[in-house]
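With one protein chain held back, the other chains of the complex are shown just where they sit.
This part shows chain A:
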Amino acid sequence: MLAGVLLLIFLPPLVAKDLCKDSQDGFKVRLSIKTGLGDDAYEWNESEMFLFRSTLAYAMRKHSNQDTYTIDNILVCNDTQRVSFVFVVTSTDDPDQLIPKEQVELAVRQNKHRINNAFLLSDMTLEFMGIPPTLSAPIIYDTEPWLIVFGVVIGAVAVGIVALLMSTVSKKRRAKEKAAGLSEEDEGIVKENGTALSSLGRKEGVYNQAFSNDDRFTKL
């Protein structure tokens, strides 16, 4: 009878271990604490494992909307020094039945960031083999930043072009006015004298073709 009682006491954990080891519905988990945290790395011990099991139970609760999952539903085995192990989730109604792989996967994916944060790790350092990480959504800008910078530069260039062109135009206008002003002064002087010759101003005289010297045809 003692043997029977002992068997009854030790059977569940043995069975549990078998459930975990042999099942197809388990996932391998791998933690790289030293890689992720460097000097702030914590020691992996039973308490950390307890935290892990409880976070997984929390994930199952959220996914299935049943508040019946407890830490005993999460079974762990194949512990290694690497800090990697396999876990399975048992059903709340029947401790011998395992929750199928797909359900567990969905639960983990939904709550991955909460599980990561509980351990201060990331998708790279807390891996669930077989569950691809859901990558964060790309940042969508209302206006692309490069268009803003482009607009600023083009605006500055446009201002520069307009300023330079206007300064050229105003310089030319000033030069014209100066030239017009000088020639007005000349006419004034000529008018004072009033003689015909001086009215020619700065011209070199009138070209009289009869007395021209550069006849092309006299090169005999």
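The rule is simple: contacts are C-beta pairs under 8 Å (C-beta built on N, C-alpha and C of every residue); 3 or more make two chains touch, one makes a residue touch a chain; residues count from 1.
In the analysis below, contacts and distances are computed from a predicted model.
Missing chain, UniProt name from the options "GATOR complex protein NPRL3", "Transporter", "Notchless protein homolog 1" or "Gem-associated protein 7": "Transporter". Interface note for the absent chain: among A:L6, A:V157 or A:A175, the touching residue is A:V157. Within the entire complex, the positions of chain A that touch the omitted partner chain are 30, 32-35, 80-84, 132, 134-138, 145-150, 153-154, 157-158, 160-161, 164-165, 168, 217.
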